[in-house]
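What follows is a single structure, written as structure tokens, with notes after it.
One chain of protein is taken out of this complex; the other chains stay put.
Labels run A, B and C following the written order; every chain starts at residue 1.
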Amino acid sequence: MAQTEKYVLNMGPQHPSTHGVLQVQVELDGENIVGAKPVMGYLHRGIEKLMESRTYVQCVPFTDRLDYVSAMNNNLGFCMAVEKLAGIEVPERAEYIRVICAELNRIASHHVFIGSLTNDLGSATGMIYAFRDREKILDLFNIICGARMTAHYIRIGGVAADAQDEFLRDTQKFIDYVPEMLDEYNKLFSGNEIFQARMKKTSIITKEMALKFGMSGPNIRASGVDYDIRKIDKYGAYGKFDFDVPLGKRGDNWDRYMIRMKEIAESAKIIQQALDNMPEGPYMAKVPKVLRPPKGDAYHRVENTRGELGFYIVSDGSTKPYRVHIRRPSFVNLQALDTMCKGMLLADAVTAFATIDPLMGEVDC
Amino acid sequence: MWGKGLITGMKVTWGHWFGKKETVYYPEEKLPMTERFRGGHLAFDEEKCIGCKLCAIGCPNAALDLTVSVDENKKRHMESYVHQIGRCMYCDLCIEACPTKAISWDKNYEFASYFKEDMTYDALVEARNRRGNNE
Amino acid sequence: MGTYFELDKLDLLKAQFDTAEYDAEQAEPALYIGKEQLLDLMRVLRETPTYSFDRMGMLTAVDYKDYIEMVYSLYSRRYDKWVTVKVKLDRDNPEVESMTQIWEGTNFEERETYDLMGVKFLHHPDLRRILMPDNYEAHPLRKDFVPLEPRIEGGVLTWHKQRSMS
Partner (left out) sequence: MHSGILYSLGQSLREILTSLIGVPILVDLLMTIICATILLLIMATSALVFTLGERKICAFIQVRIGPNRVGPGGLLQSVADMLKLMDKEDIVPRGIDTWLWVLSPILLLVPSALIYAFFPFDDGVILADVNVGLFLLIAITSQTVLPFLMGGYSSNSKYALIGGMRTVAQMLGYEVPMVFALMGIVMITGSLKMSAIVEAQSDVWFIVLQPLAFLIYIITALVESNRPPFNIVEGESEIIAGPFTEYTGMRWALFFLAEFSNLMCIGILTTTLFLGGWHGPDFLPGFCWFWIKTFLCVLFYQWVGWTFPRARVDSMLSFGWKVLLPIALINVLLTGVGIYVYNVM
């Protein structure tokens, strides 16, 4: 009488494909996954607590360290929340520069997604190609703010420094390169039969499940829910641009991948419009040297690369926030991991980690 | 279908086989640093500094450790300007806080070290050495 | 940018729930509710077609030194509306109904709140620490938090209260 036994495989926190220090306890029956439990906290730095002892201005660089591959989006979220709390009007040129930077960073972050996904699927070449193109964006950030990843460029009331002509010119160059870049990716992986066989109809998240888990960002849009905060809230200058929200149908890995590919094109479209209509004017609003927002609380959400990034700030009228809470999209999205992995093979679990695209800096905060 | 995608993929990689390489021979060939680049040690200008300590106040992580002395004319002098790189997160807030632009980045990114102690240095001593070398 | 929940609807809710309160002077008043009625209120907010707050935008707790306040930000995708619901909890023994009974996706956020703020969620499916080590005893986001001292005892990392901060 043959007898089989289930066993638990600890993937991570040191594992070639768990995107940082995520630990997943995968329960296996042979190679079939019965359950997958994410265990996090290995990168917990207590940013929410740290912010309580810093002034509002000093808090901004900490948001870089949340989702360190899309730092600009985090800066944007925090600064907009503080601006909402303190009632600061941001000049139009600053809004445009913010949009350009945030969208560039979205592309860069999707590059990381594509790179890590292809690497997890066993094609290191794809990773190098994606990172090669990401490097171009990081170089742009190096021009505009002097740092490549932890930008700390978007500040409360505007941006740190004006966008130089060099930056705008190079951005234009990059935008012109985007179609060629996407074409190369499509040729190398999207059209590849092995790639498709691994991605299609695996780790499906249905519309209902996505809503149930409170997912957001590309992950929920891949399941066919039209939920893009840039479109809904029209925060910053996003209301002035014309762009589509790509939606998936099945909610499988393939949709989650294609959504991001399409989003790169949409982001490029937004940047192109922002570059064409760039207004002149100041890049920074008049912000008091010592910022004391009135007593109260504010919640502001932005569309981060990974979904709905919200900052809840409580002010007690002093120079330091009384409490900052960050609603991190990949933290919430990670709840779906168990459902995604169930019934799949071990190799699919790796794909599922990659397509859900968690970033441990953000998950652990 | 039917392996067409595989062949186009192979064409793509073949196209890069003899093409231009993206990487450089690093120590011989260095990438240029941009004008706004934040990194390296702090280049301190003793003459411009008025000893107001705004940089240290603005620092989110208390990476700057300054001692200031006041002379008989009520003029403030910097005695030491210790920068702990291990704590620094290169947010640029100290440089922006400076009213006289007395500090800037020296943009030298090659300061990797075997010892933790090398991560703490006195920008004042370094500035004096630098001036001494130039003279 | 979605707008805030209308005041007349808040009035309706106030009539329906006797512990509900809000400050009509404010532009975007938060709805305060007693913790016994929280679950019912949330059910009404979620399931009534004229409200249909189907998304739990954000869930957290704030330590106000005298009491702990739970903050729920609800969002209605259909009407593009926001509402903030707040519950005041006893600081020494904060307990509140778990929202996983209505929104399953609040699981991790509630675990985080439990971990960092020490709020116990009743009827939560899996209430464990999520970010801090399992054998950690303090709740870091409380205002009177003093970091615990790590010590290795018998090959196991344990956490101890600091001996007199001087």
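By our rule, a residue touches a chain if its C-beta (ideal position, glycine included) is under 8 Å from a C-beta of that chain, and two chains touch if they have at least 3 such contacts.
None of these values were measured; they are calculated from a predicted model.
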Partners of the unshown chain among those that are drawn: A, B
Residue touching the undisplayed chain, where the options are A:L22, A:L121 or A:V287: A:L121
Hidden partner interface residues of chain B, rising order: 6, 9-10, 12-14, 16-25
Positions on chain A where the hidden chain makes contact: 7, 9, 15-17, 31, 118-126, 128-129, 132, 188-189, 192, 194-195, 197-198, 345-350
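Definition applied: only the chains that are shown with their structure count from here on.
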Cα-centroid distance, chain A relative to chain B, in whole angstrom: 27
Multi-partner residues of chain C (at least 2 other chains): none
Chain A partner contacts - residues on chain C that touch it in the complex: 1-2, 54-58, 60, 62-63, 71, 73, 77, 80, 84, 103-109, 112, 116, 129-133, 140-141, 145
Residue ranges of chain A in contact with chain B within the complex: 54, 57-62, 64-65, 125, 132, 135, 142-147, 150, 152, 160-161, 184, 187-189, 191-196
Chain C-touching residues of chain A, taken from the complex the two chains share: 40-41, 44, 46, 48-49, 211-215, 227, 232-235, 297, 299, 301, 308, 310, 312, 314, 322-323, 325, 327, 331-332, 334-335, 364-365
